[in-house]
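Removed from the display is one protein chain of the complex; every other protein chain stays in position.
Right after this comes chain A.
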Amino acid sequence: MTKDLSTWLDTLLDELQGIEVRRKSSRRIRVDVQPDALPALLELLRGRASYVHLSAISCVDWIEENEFELVYHVWSYEIGSLVSAHTRIARDPGVYISVYDIYTPAAFFERDIHEMFGVFFEGSPDMSKFILTEWDGPPPMRKDFDSEAWVNAHFDFQDYQPDWLKEIEAKGGGVAVRPDEQRFSRRDVDAS
């Protein structure tokens, strides 16, 4: 049964046009596919080859190429293998089709990606805020969002207080055994 399915999968992948298949190992397959063919591929994988579990959708911001890469990880319990379908969409305007009708859990992943990267998924049931409900800055996982500048504009840091250390050491706290006094790891060296 399992054997049949995986041979069937191979023929299926061979037959599809415009996709590139790379076998990373016996249980991992990477498929690169054009954005307009991705829903069809997922449909086939789910409906005909038992890849019923959408583990995650991840997003990569390739800012220099001005593209977002979306990776759909689907798992088959019967074959026991993971297919990662990679596709690239234009960074601007960053709109893509939802796969909610194929995999229901996609709603959560798409909502998350929308929040973190600002990619809009057409047809996704809910594109409202998810975790960053109280955040009104730009999508923070985009490469052009400068986290450090934002931090410097909104927070102060504690000043270094060497006196505190002295106080602690006076009470016998702090670093009890200094690294140069720790000879355990160098015992062999000393003996020779």
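FYI, contacts are C-beta pairs under 8 Å (C-beta built on N, C-alpha and C of every residue); 3 or more make two chains touch, one makes a residue touch a chain; residues count from 1.
Simple rule for what comes next: contacts and distances are computed from a predicted model.
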According to its UniProt record, the missing chain among "NADH-quinone oxidoreductase, B subunit", "Phosphate import ATP-binding protein PstB", "Amino acid ABC transporter permease" or "Twin-arginine translocation pathway signal" is "NADH-quinone oxidoreductase, B subunit"
Checked against the full complex, the residue among A:64, A:92 or A:156 that touches the missing chain is A:156
Touching the unshown chain, chain A contributes residues 132-135, 137, 140, 145, 147-148, 150-151, 154-158, 173
